[in-house]
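The complex appears here minus one protein chain, its other protein chains still in place.
The chains carry the letters A, B and C, assigned in the order they are written, with residues numbered from 1 in each.
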Amino acid sequence: MKRIAILTSGGDAPGMNAAIRAVTRKAIFDGMEVYGINYGFAGLVAGDIRKLDVADVGDKIQRGGTFLYSARYPEFATAEGQLKGIEQLKKFGIEGLVVIGGDGSYQGALALTKRGFPAVGLPGTIDNDIPGTDFTIGFDTAINTVLESIDRIRDTATSHVRTFIIEVMGRGAGDIALWAGVAGGADDIIIPEHDFDMQEVADRIRVGRDRGKKHCLIVLAEGVMGGNDFADKLAEHGDFHARVSVLGHVVRGGSPTARDRVLASKFGGHAVELLKEGKGGLCVGIRENEIVATDIIDTLENQKHHPDLSLYTLNQELSF
Amino acid sequence: MKRIAILTSGGDAPGMNAAIRAVTRKAIFDGMEVYGINYGFAGLVAGDIRKLDVADVGDKIQRGGTFLYSARYPEFATAEGQLKGIEQLKKFGIEGLVVIGGDGSYQGALALTKRGFPAVGLPGTIDNDIPGTDFTIGFDTAINTVLESIDRIRDTATSHVRTFIIEVMGRGAGDIALWAGVAGGADDIIIPEHDFDMQEVADRIRVGRDRGKKHCLIVLAEGVMGGNDFADKLAEHGDFHARVSVLGHVVRGGSPTARDRVLASKFGGHAVELLKEGKGGLCVGIRENEIVATDIIDTLENQKHHPDLSLYTLNQELSF
Amino acid sequence: MKRIAILTSGGDAPGMNAAIRAVTRKAIFDGMEVYGINYGFAGLVAGDIRKLDVADVGDKIQRGGTFLYSARYPEFATAEGQLKGIEQLKKFGIEGLVVIGGDGSYQGALALTKRGFPAVGLPGTIDNDIPGTDFTIGFDTAINTVLESIDRIRDTATSHVRTFIIEVMGRGAGDIALWAGVAGGADDIIIPEHDFDMQEVADRIRVGRDRGKKHCLIVLAEGVMGGNDFADKLAEHGDFHARVSVLGHVVRGGSPTARDRVLASKFGGHAVELLKEGKGGLCVGIRENEIVATDIIDTLENQKHHPDLSLYTLNQELSF
Partner (left out) sequence: MKRIAILTSGGDAPGMNAAIRAVTRKAIFDGMEVYGINYGFAGLVAGDIRKLDVADVGDKIQRGGTFLYSARYPEFATAEGQLKGIEQLKKFGIEGLVVIGGDGSYQGALALTKRGFPAVGLPGTIDNDIPGTDFTIGFDTAINTVLESIDRIRDTATSHVRTFIIEVMGRGAGDIALWAGVAGGADDIIIPEHDFDMQEVADRIRVGRDRGKKHCLIVLAEGVMGGNDFADKLAEHGDFHARVSVLGHVVRGGSPTARDRVLASKFGGHAVELLKEGKGGLCVGIRENEIVATDIIDTLENQKHHPDLSLYTLNQELSF
């Protein structure tokens, strides 16, 4: 291939800019041309496309968000949207496309692939819930941002001998809650992938108090229920007066961590190598600490992301 | 005086530990003994009091929260509570008391003073709403924590071309919203001390969009209304779909900034100098960049804290 | 005035971008035009000048460094350089100039003023060593960056029961060492403005060790001597094996703190108000917590910056 394009789609994640930079620089290094598409699939259909030069991605690696912008665009689920998108790509002479995003974005890449246009997906989401990879771009930054908040809340919880419910992002996946919970020394972690019993949660808090623990921190994935609901239900099991802290959009932004920037750079470089060899219909990931590419159709249709539940057990044993 | 005590009361604020350290070290340096009272006025009445040594406050200056703990204790508003507290102080041979906290804590110090026991108040609250001082311990850390969140949210707001309502702490005082708003380049700041017109807020957003602005950030003090209510009301004035982020207890904790630690150290040192000379019934503050002490009765009964409203005007002019 | 310009000069300081933004936005708000000059006085003489629009300063308030760049340019000390600079300003129809920088930059503003061109100086340097102001833009960020490093080094010093010499910036002024030292709980602070006796330093370390202190941190302003020299001299007074950490250019950069951004915004706004009224030959500062403007000739020729030496005494009393 001689000319490829790149877009970001879905919720922004720290490290997306590092990935765009890597794709752009690596492609130019390899003698290809790169086009940036603004506003995800919406911009693709609208033809909001421009050439990217080496300098366009300078001073971007450290920035949160995505300088190509992102947008929701359900219309791309239709044949009409997809055909219009391919038309635009052909108009610009683009032969391959890199899509950075989460689940929904992958569906767009999958649709293009099925229609014969070579697309490569890079997993970019704070939720870490993408099949085909152990880690997504943005996850490491997100858990560190959550962790910073847990550390802050611990100060207040300890000073006032209080219980806090910390609600974190994660509709379907408990990864953020699990990792940040273990790292934050949470007394309990509540995730969609594991049952819990409110009476046991309450007992756990009581045991901690009885041995003199000053604070109690419960990390809750939003997919289970809202923090206030949880606090209300907990109150039925004892005199806890738990405070609730909802860590929302704050967790999406920020300068990416070293690991997210390195991962994004590797993913971006690998995507270009695939497209250079004419390979599309793939999604890039890291598995067992190796960069891999798997068939996008097989990955999306037959594979599922599973959080590391050994962390759940470990936390139960370390924070009793 | 030969023996003084110290307690922290009300909501914790970063820098309280630095103040406790300063009082303890300075008093011992000056040949006095220092006692720490756990859990604020509750611990005072209960006699939860222990001697503090130089080493007890080592490795504490950088920690958030208060290692003497804090607690709400409405019972100290009664004559019974106050007399019991003074009895405990006398039992331990304590001749003066340093109280670190906000409005409610000052009332306790005032009550002791009126009953003849020399107390000195240090302003410790993230809200900056204490009369007698331009700045309180914890305020500088809090506005930097809020600012960090604003910077993160800007990434997402820009990437998605969205409007965000950022609700920050401040029941009665708009100081946090004002300072963090100006520092964060907020498009609008909504505080209890200044009227606002929702139509003008909406117009302001529209003007920004029309000139190509990607994000719109509105910083809202919780004392005006909740973030979700604000977003709902804003939606009546245009198609904004504003996202809401509530920065709650996260803002109370964390390692104090340089300025909060220096301020706390100066306040603590000055409180000891006052008590050493037998002076009580005072509250310490910083005014016009000088450490001062004012009569606690006069300060609480006749003075009011006013935020720096020039910041409001400045922001309107800089973020149009 | 209808058209003003702005440049940054000397070492960069966090908050310079916030000041450029404030000058630009406030001037446009007040109906004036603003021109940005790249590379300080070098760019002025070379005519590297362009119009700044509202959007040019968008998304800049949070960035470290200066997007107008800076440069050393000793040639501006000559009449030839100054006259060429004024010629360029007149060519662009510019009637007033805002100069953001330190001591050297002020000399440039002073020279222009003496030649009849209205210039206003804004104090922008991490060193805090500018007459006419209690605080400079960048100082607050710098002391927090130093403080973060001190907090990190304390971990290692404590774990290994070691003495560390932490050399910080400050050729002529001890402000950074003083503030960061007090905030970091330094065992000793060595600054140009206060004598010290190496034997007393050594004794102080010994006393700390004898009472069980695990770490010893000495904050040293580079203007006194280098950290390695200090460690060598200290070794002559006892078996200390002090480690040395030199915090160099790291301290200049980074996103500005809330206070630096607010200060920069206020300074910038005030500079425009002065120029709007046709007033030049002034330097802006903050004194006793009020924004002020003083005659630049008088300020530079007759005033001197003095660090707050009460901090020195306080530290000696708190860290014995």
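Quick note on the criterion: a contact is a pair of C-beta atoms (placed from the backbone, for glycine too) under 8 Å apart; a residue touches a chain by one contact, two chains touch by 3 or more.
As the structure is a computational prediction, the values presented were derived from the model and not from experiment.
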Interface partners of the hidden chain - shown chains only, full complex considered: A, C
Listed residues C:Met32, C:Ala202, C:Leu247 or C:Ala293, member touching the removed chain: C:Leu247
Option touching the unshown chain, where A:Gln88, A:Ser255 or A:Thr299 are the choices: A:Ser255
Of A:Gly174, A:Gly227 or A:Gly269, the residue in touch with the unshown chain: A:Gly269
Touching residues on chain A - with respect to the absent chain: 18, 21-22, 25-26, 29-30, 54-55, 58-59, 61-62, 134, 140, 143-144, 146-147, 151, 154, 158, 179-180, 182-185, 211-213, 255, 257-259, 261-262, 265-266, 269, 287-290, 310-311, 314, 317-320
Missing-chain contacts mapped onto chain C: 8, 11-12, 14, 16, 63-66, 69-71, 145, 149, 151-156, 158-161, 164, 214, 243-254
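Everything that follows uses one rule, which is that only the chains that are shown with their structure count from here on.
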Chain contact graph, described as a line, ring, star, complete graph or other shape: line
By number of C-beta contact pairs, the top two chains: B-C
Between chain B and its twin chain C, rotation from the CA superposition, multiple of 5 degrees: 180
Chain A and chain B, separation of their C-alpha mean positions in angstrom: 35
Chain B and chain C, separation of their C-alpha mean positions in angstrom: 28
Two or more partner chains touched - positions in chain A: none
